[in-house]
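What follows is part of the complex, with its chains left where they were.
When the chains are written out, they are named A and B in that same order, and each has its own residue count from 1.
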Amino acid sequence: MGIKPLEVKLGRLSLKTPIIMASGIFSYGEVNLNYIDYKKLGAITTKTMTFNPKKGNPQPRIWETPSGMINCIGLQNPGIKEFIKKKLYSINISGVKTIVSISGENIDEVKRITDLLVKQGVNAIELNLSCPNVNRENMMVSQSPDDTYSFVKAVRDIDGDITLIAKLSPNVTDITETALAAEKGGADVLNLINTVKAVAVDIEKKRIIEGGLSGPAIKPIGLRAVFDVYKKVQIPIIGTGGITTGQDALEYILLGASALGIGSGLFSNPYLIDKIYHYLIKFLKKNNIKKITNATGLLNEKKYKGAEKR
Amino acid sequence: MEAKRFKIRRNIWLTEKLYLLELEGSFNQTPIPGQFVHIKIEPFFLRRPFSIAGYKDNYLKILYRIAGRATDILAQKKEDELLGLIGPSGNGFPVNKKWENVYLAAGGTGIAPLLFLAETLKKKNCNITFFYGARTSDCIAFNILPYGVNYVFSTDDGSYGYKGLVGDILKRYIMENGVPDVIYSGGPYEMLRKIAEISKKYNLSAFVSLENRMACGVGICYGCVTKIKCKDGWEYKRVCKDGPVFNTEEVLWE
């Protein structure tokens, strides 16, 4: 068959392209959007599931900010059992892998969810350790290296074969610490970054919107996380945060990402998947690079041909 | 759901802060009244939703008010510029052959989807009474109102038609003229709530078009939800996908 230039492996998961729908921005893949070319998509991450159903937060859940947006959806979801009954088997897009995103307030909850999913034959789980909207008073799991380690390890211990992705918050003093903890706990893949904690003010209605910042505004923050973590870990990284063009995607790859999480950029540009796909193909051709995996980290490792010294 | 570029044919000022945007282009799936389009207005990150105010082959009409930053920029757009649209989105107004005597109740730009609906209902020879409320007479764009319809105007300051709120006028009208088969409504939340109260009181079918801030506009982000009654109380449903049109009975009014 020859080389498939955009194919990537994340743990035991083979994706035909490195382009992944990030969690929370594509529901469960059940909405049919005929402007999306699924042939160019590697995987869909589901909205984060919790054990019990969650109603989510009141309005407003969305606030636009300069080159970005704040969301405080509050993990609205039907709970894992309803998800398995009604949603899991309807996610069935030919050639597109499904990653089930899960989250729990304690290790027990996360274990129970994993148990149920593993029994259903789910083979890729993303552990959302960083949702900033729920339990506002408490810290997020991925704000502590110890908690990060224990949560990841708990899931890993249940099943050694699933591809386990740990998704981390950027709201930490040093993200390489939580990244190393997740790796040590047995994560196969890291996803960097989740939204950045933020507040907006609705001057007109005199209210405050607390939530997570996403979009182009946070790209420099996501890039930095990948840049720093790539130097320290051995496992692959999904780069997420502010990707709205093919060039953004390439920037993440050159700094160390093996795959790309497409988040709110999809709302802005419905053809984003195509755009990234063609940009990456063109980049490989132009630079005579055989596979996108060969481009990962090129700039970080200063191995990029023609890279300027400083 | 399609994502397409439409070309601006005309973008004209009507009255006060109200504009009419006429676009050239078409969707494969013919839009129905109550559906909306999600428009990209540079340089804003998020799209902006607007009801479809009219649709024919290769022609789409939007009625909009300058409400803030993006609509301000939209008003400056010129003929022949291209706009990226996602649509037609949402469920649209349900219609029923049996409903012959129809009341439309519009407040402000909430009139937009009702203009499209009126055209459709006229073809079905419905008997339409159109309640249209605005702040003052200056805010009413007379030249966009369809013919062959019975109008009941009202303004907050009484400068045109009745003085008072659409809901109150409608209620009085019902008391004097009897109930319709159905009420369709679009406008501010408080007004829609009033319509819901009236429909409940008279046990009428009534449908309202809700508005909420949106991110995706196609049902995948759960940003635009509103409380809808269900067997165990209420749940958050998506205005963009499960709506924007809801039966007034379903909505948990706040």
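In the analysis below, a residue touches a chain if its C-beta (ideal position, glycine included) is under 8 Å from a C-beta of that chain, and two chains touch if they have at least 3 such contacts.
In this text the structure is predicted, and so the values were computed from the model without any measurement.
One representative per chain kind is placed here, while the whole complex contains A x2, B x2.
Here is the rule we use: only the chains that are shown with their structure count from here on.
Work out the mean CA point of chain A and of chain B, and you get 37 Å between them.
The residues of chain A lying in touch with chain B in their complex are 24-27, 31-35, 47, 55-56, 59-65, 67-69, 71, 73, 76, 215-216, 264, 266-271.
On the side of chain B, the complex with chain A involves touching residues 1-3, 40, 44-47, 86, 212-226, 235-236, 241.
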